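Scroll down for the structure; my scribbles are underneath it.
A single protein chain has been removed from this complex, and every other one stays in its place.
As written, the chains take the letters A and B, and residue 1 is the first residue of each chain.
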Amino acid sequence: MLAEWQYIGIFVALSPIFPLAPVVLNRLLGPHRPNPIKQQTYECGIETVGDTWIQFKVQYYIYALVFVVFDIEAVFLFPIAAAFGQLDLFAIGAAVLFIFLLTDGLVYAWSRGVLEWV
Amino acid sequence: MDILDLLKSLLSLSLGDFIRRNFGTGPGTELLIDIGGVVILSTFCLLIVIFLIWLTRKIVARMQDRIGPNRVGGRYGLLQTVADVMKLLSKEVINPAGADWVAFNAAPLLIVMAALLMWAVMPFAPGVIGVNLNIGIFYILAISSASVMIILLAGWGSNNKYALLGAFRAVAQMVSYEVPMILALLVPIILASTMSTEGIIAAQTLPFILFAPVSALIFFISSLAETGRTPFDLLEAESEIVAGFHIEYSGMKFGMFFLAEFLNTLFMSGLVVTLYLGGYRFFGLENWVSADGYPYGRLIGLIAFFAKTFLLYFIYDWVRGTLPRVRVDQILNFNWKFLVPLSLALVFFVAIVDKLIPTGTNVVVRMTIHLLLNILIAAVALELLRRRGRQNRLAMSAGGGSGGVEAVAGHGGGHDDHGHDGPQPIEDVPDVLDTPLGVREPVAVPAH
Partner (left out) sequence: MSQQIIFFILAAITLTSAVVVVTIRNLFHAALALMVSFLGVAGIYVLLEAPFLGMAQLLVYIGAISILIIFAIMMTRRLMQTNESPFNSQAVGALVGAALALVILFVVIIRLYPMAPGDGVGQSAMAVDPAILQSSVARMGRSFVSAEAYVLPFEVASVLLLAALVGSIVIAWPRRGEEDNQ
């Protein structure tokens, strides 16, 4: 078990090297002459107005919330799908009920107009 | 240590066995093999992107009636990307004023790390796989969901409104399309009763695309959105928000985002092949072992895998060269009001029907039942879409006016009527053609 994950561990440890090498090489090969105008925020020629980190709409938050629920559902459903061959009809019924309850949530969100991008 | 042995091992892609034969099988050898495997896999991934970029440019150019790269490296421009890499390497790296140093610099590294790490469970040929995790598919999902966060990091760190806007769109889109992707992935897992990538290939005596064409289509569409390719390339929409989340990146830091995008597309092609097209399977030839014990069949498997993968990659490029961008509201409506309900229904019925088929049934019979179920579901879904489209058109023509403007205003006005679906451009081509909405024009909606 852990022998398998040893590969992933080595991969995680080594993988930063591959993107880091070209970036560092770029820094060494390329010129480096910063000046304030060059470093200005890029905005199609006009100067940027106000703060970038402004307040965003609640819509994004709702999408993220709906997603969290479905994500957690996935965590439950994947082991069940992996055990599918060993399950009896009752177990499938339970899993299907689980999916059905979640569909209910989606229907509610839909009926409240949450999924409407405004 | 025998040169012939080494050559044969190389040709049969069993270098690990060669090392084990000659250096014993201690934990040190395994560590060495693992490190070698990581280095080979990563280097391969980085190098193939150079080829992929050339390939995409050539394919898309031909589709747009251009020639594409044709100067550097012979008349086919084979060395064009190498020249581009050289150019990127000699560019100045600009750190924009007010950028968040940690986020700005970490994002390009992390996004490539995530793109590389997913390849660890990709089966290239029998036994030629980074590591055959028993939760392989779940591992892929986990890593790819982390890359959403990395894009948010890049967008936030740049201190640029376009970048942040692009990042937010990217997150809303990727997060939304992850739901149908997860649900579609459940179908091959149910059919194979395992999450390991090699196990899924082993279960495909008949390719799963015959069992689950609808699931394959849903997965394909949502993988387009996950990798941010046209028609879902809103996150970088050149004509609206210039380049999206990586607008402020220059030189190789930009190159890293580019690399990750191409690597992810190839990975998605490979994943579709693994899940639905039988992966490296090629009429059993991939398991051929020669008389002296070298599994030369692996080479056949590798060729079969890459032939299928590049076919899929060509389809991704085909989509890229053909379809224009859709609007942000259309993207999200299409996902939440069509793909998610469809994939929920699909998992629902596939689970029940597959359990009702008695075990030991002939695989062809099982396949036929699944195929009929899929056709039925697709027919019902398309019929519902057609009715909805007709209703929309009637409502639109009753309201008078030239549709397009109306529709945009309708979406912008926060109306209560949630029955107003965005048109579904992909599934329903004939309807799109006579829709007065002007679906195909990428109309910029001021969403914020």
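The criterion applied here is as follows: a contact is a pair of C-beta atoms (placed from the backbone, for glycine too) under 8 Å apart; a residue touches a chain by one contact, two chains touch by 3 or more.
Remember, it's a predicted structure, so these values are computed and weren't measured experimentally.
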Touch with the missing chain holds, among B:M149, B:I357 or B:L376, for B:M149
Positions on subunit A contacted by the hidden chain, ascending: 1-2, 5, 8-9, 53-56, 58, 60-62, 64-69, 71-76, 78-83, 86-88, 90-92, 94-95, 97-98, 101-102, 104-105, 108-109, 112-114
Kindly note down the residues of subunit B that lie in touch with the hidden chain. 100, 102-103, 133-135, 138-139, 141-143, 145-146, 148-149, 152-153, 156, 171, 175, 178, 194-195, 414, 416
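Please note the rule applied: only the chains that are shown with their structure count from here on.
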Measure off the straight-line distance from the CA centroid of subunit A to the CA centroid of subunit B, and report it in whole Å. 14
Okay, in this complex, where on subunit A does subunit B touch? 3-8, 10-12, 14-16, 18-20, 22-23, 25-27, 29-34, 36, 38-44, 48, 52-54, 56-57, 59-60, 63-64, 66-67, 70-71, 74, 77-78, 81-87, 89, 92, 95-96, 99-100, 102-103, 106, 110-113, 115-118
Give the list of subunit B residues in touch with subunit A in this complex. 30-31, 34-35, 37-39, 42-43, 46, 88-98, 108-109, 112-113, 116-117, 120, 130-133, 135, 137-139, 141, 145, 156, 159-162, 164, 168, 171-172, 175-176, 178-179, 182-183, 186, 189-190, 193-195, 242, 247-248, 251-253, 255-256, 259, 328-329, 332-333, 336-337, 340-341, 344, 347-348, 351-352, 354-355, 411-416, 418, 420, 447-448
